[in-house]
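Have a look at the structure below before the remarks.
Certain chains of the assembly are absent from this excerpt, and the rest are unmoved.
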Amino acid sequence: MSEFTHFNEEGRAKMVDVSDKPETVRTALAQSSIRLNKEIYEKITNQTMKKGDVLAVAQVAAVMASKKTWDIIPMCHPIPLTGIDLSFSWEPKEEDYILHIYSTVKTKGNTGVEMEALTAASVCALTVYDMCKAVDKGMIIGPTYLVEKTGGKNGDFKRIGEVE
Amino acid sequence: MSEFTHFNEEGRAKMVDVSDKPETVRTALAQSSIRLNKEIYEKITNQTMKKGDVLAVAQVAAVMASKKTWDIIPMCHPIPLTGIDLSFSWEPKEEDYILHIYSTVKTKGNTGVEMEALTAASVCALTVYDMCKAVDKGMIIGPTYLVEKTGGKNGDFKRIGEVE
């Protein structure tokens, strides 16, 4: 049909073949955070923010986004997640507060769930921002990073040291 | 029908009514970043990463995610975006490199596009992570924050000072 050769050689994108990778239980734990001021901190913890219970909404958003990571991140494989959990902790920081966000994702599949955990944590932080931005738009999200992963042929990953 | 009163008083969520807000041109500029090692930096800039041209894919992902921010962030209003642009810059940092990500979003609507710009920047960074994670899973995303917004009744926002 064509005298020219096919090409996909200049670094163009593909979703790499994982048919041969073993189907095992895989987990990933990611972390993000959002730094916000005292007024926001109080409205979140007292559940008086106008748009609703901030952490409840953020958790739902994170779970839902995690399930569609493959539709958000172009070269990510679709995998049926078997469990997603989000948790939080607060840290006072100078005159502000940091909300730490921890996302744990689990699957039984042939690729890892790092992206699903990172997407969950990011969307959780973005949702907190959205729920609180009427009070102050200066909030800062992140750093966001992978803490740990297990399962899969390439061995486990465990972050060493603090991320500032 | 019921002897009890309706309730939505305990901080439960709603998408607040914006019917009365004026339809004006609105813009938002957000910023994120991802810190990565030298090997990744070289594979990105030489376009030799196995999954494809990292920045090209990340830009497409960011534009597409920005358009569906309302489907990712629960209480976000759906607004028809009129323009989205992503750009990058590199900064060497100790033995690593930081890829700075700038997203600009524009609309003619009755709510702002801060969330759309923040989502674009976040998804851009997540996509870079995905395209490069086979090399190193230690990359760190963010901080992610709003730089500037214009339009709307509440006046403009402009961040003062550096975010570290």
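Structural remarks
Lettered A and B in written order, each chain numbered from 1.
As a convention for this text, a residue touches a chain if its C-beta (ideal position, glycine included) is under 8 Å from a C-beta of that chain, and two chains touch if they have at least 3 such contacts.
As the structure is a prediction and not an experimental result, all values here were calculated from the model.
The copy number for the entire complex in this file, given 2 shown chains of one sequence, is 6.
By definition in this document, only the chains that are shown with their structure count from here on.
Mean C-alpha position of chain A lies 13 Å from that of chain B. In the complex of the two chains, the chain A residues touching chain B come out as 10-16, 32, 47-53, 56-57, 60-61, 64-65, 72-76, 114-115, 118-119, 122-123, 125-127, 129-131, 133, 137-146, 149, 157, 159, 163.
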